[in-house]
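Dropping a structure here in structure tokens format, bear with me for questions.
One chain of protein is taken out of this complex; the other chains stay put.
Coming up: chain A.
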Amino acid sequence: MGRAANFQDKPKKGPGRKARKQKDPVFPRATNDEDEPKKLSRRQRIRARKRTLKQEAVKTNPPKKMKKMNTKQKVDGDLDSEGEHQFSSDEMEEFTNNIKTNSVEETQAKTKFALFEKDGSSDEDSGGGNEDGEEENDDFGVGNEDENDMGFQDDDDDDDDDDDEKDIEKLSKKIEKKEKKKRAAGDAYLEESAEKIGIQIPSLEEVQQEDEDSPDLPNINARIKDTAFVLADFSKRREEGRSRSEYLAIFLKDLSTYYSYNTFLMEKLLDMFGPTELIEFLEANELPRPVTIRTNTLKTRRKVLATALIARGIDVDVITWSKVGLIVMRTPGNVTLGATPEYLAGQYILQGASSFLPVMALAPKEGEKVLDMCAAPGGKSTHIAAIMRNTGMIVCNDLNRDRVKALVGNFHRMGITNAVITSHDGRAFAKLMPRAFDRVLLDAPCSGTGVISKDERVKTSKDLKDVQRCSHIQKELLLAAIDSVHKFDGQNGYIIYSTCSILVEENEAVIEYALKKRNVKIVPTGLDIGKSGYVRYRQHRFHPSMQLCKRVYPHSYNMDGFFVAKLKKLSDGVPKTTQDKAEDEEDESITPT
């Protein structure tokens, strides 16, 4: 617009407040350790001098117990028994006594090895041990990094193999023992510390009381994490006398308070996810998903559009698993993504990334007749029409008259000519146009548990009745969709069922119902992303092919929660009822004898 607009941020200059903002950090150029030797402080120099003196002393006679080390260890209030530290110094004595002809350096290396191990182990324990380790290390080398130490050791091991094999083996065994003890001590320490820190989860009544009085959110958050920690390894971390159900009840209560969900929905979610994954899911629902747009291939190409948008100052990036998707990183303040000239000219549409999935699974071909039963506001339908390149015919339907207006607007804006837009109840298509379509997309109305990040009301407003009602309508719509398609003729005869919900009652249960009531078969969706559908879930047992369906969660793919299933219509008839089927099976079972 106007003069070539420059959207870069200019660094502020001058006496104003903005110029005084802290600039980015400037790191000094890294110096190679090899180029110049590290400068020593006064203390380091003194100790270096002492060291050289010691070395000369070692040359002449073997060292006695290193008093320095022992005293330091006693000062340490570690769980490590003193015996261990003395152990290492004993080893050192043994070692150095055996060495007769080895050079000073090698002895140093071995002692360093032992120390290194001790250092490593002391690191695990506490900061106090760490300090000691560092000081001792300093005794032998100035500014040496651990890697250097290890390298040094390897060389020495090679040399010593011949001479002190047995000693090294003994040493390594002792070190292994020490490690085991350390680990056990570490676990015990964790447990102890847990008790010391006090994972104290109050009783259920106390929690409820607290909730009524005045919930303290940071406190509740901490308690949530504690309860999840306990539940993760329940048998070891439980408090005596308290049941798992009590812990779960407290967990539920706290989560409902903290994230403002109603109990029904929280129970359902806990059943589906374990405690830790549930927290991830809930956290993901608090944040919005990234904004994505879909290029309208009838009017432009993705690269051209991306360049045009970047020229407007909108940072976009390509979505890898789609040929038409763009993800918007940043829009400048003065630009609305839904009102740019490119948008108004119909070159793109704002659409969630998970909405690409059902259309990718549907894969319509040119010249087909497609029905979209719940089309508004039209993102998926326009996608279908764009793939079909304005050939064939697409019938877009939505029950809600107001939302149909948005459909009409979108279709005209994006330049689609082969559409018929209607406003029926979707179930009517079974009677109006039975077996008339090649493919049907049913993006069923649902409870919206996958898009909580878009609409927070779902957290509190959904109840068992709502879910049952949704489920009932979805089943009827799916049967009507199946009736509207003609049977599989080698190329067409597919139904795509998708919802933006993650509840099993609205997804797998509906497909299972359709499998029983109509002659359809689940086929692979052709999608790379997504988790497979449940075949067994709590008390439900679904058809084994249910694992071909795809589920998407906000915390796993950073897209809205979604479910997609692809069905193929095998024949127009209705399968036998389960009773008849059972009778048949009985007959079959009798005959072989």
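Keep in mind that, in the parts below, a residue touches a chain if its C-beta (ideal position, glycine included) is under 8 Å from a C-beta of that chain, and two chains touch if they have at least 3 such contacts; residues count from 1.
One rule holds in what follows: contacts and distances are computed from a predicted model.
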item	value
Undepicted complex member, UniProt protein name, chosen from "Large ribosomal subunit protein mL46", "60S ribosome subunit biogenesis protein NIP7 homolog", "G-patch domain-containing protein" or "T-complex protein 1 subunit beta"	"60S ribosome subunit biogenesis protein NIP7 homolog"
Full-complex contact with the absent chain, from A:A222, A:L287 or A:L344	A:L344
Selected residue (touches chain absent from view) among A:Q208, A:N418 or A:N519	A:N418
Chain A residues touching the omitted chain (full complex)	1-2, 308, 338-339, 341-342, 344-345, 369, 391, 393, 395, 401, 404-409, 411-413, 415, 417-424, 432-433
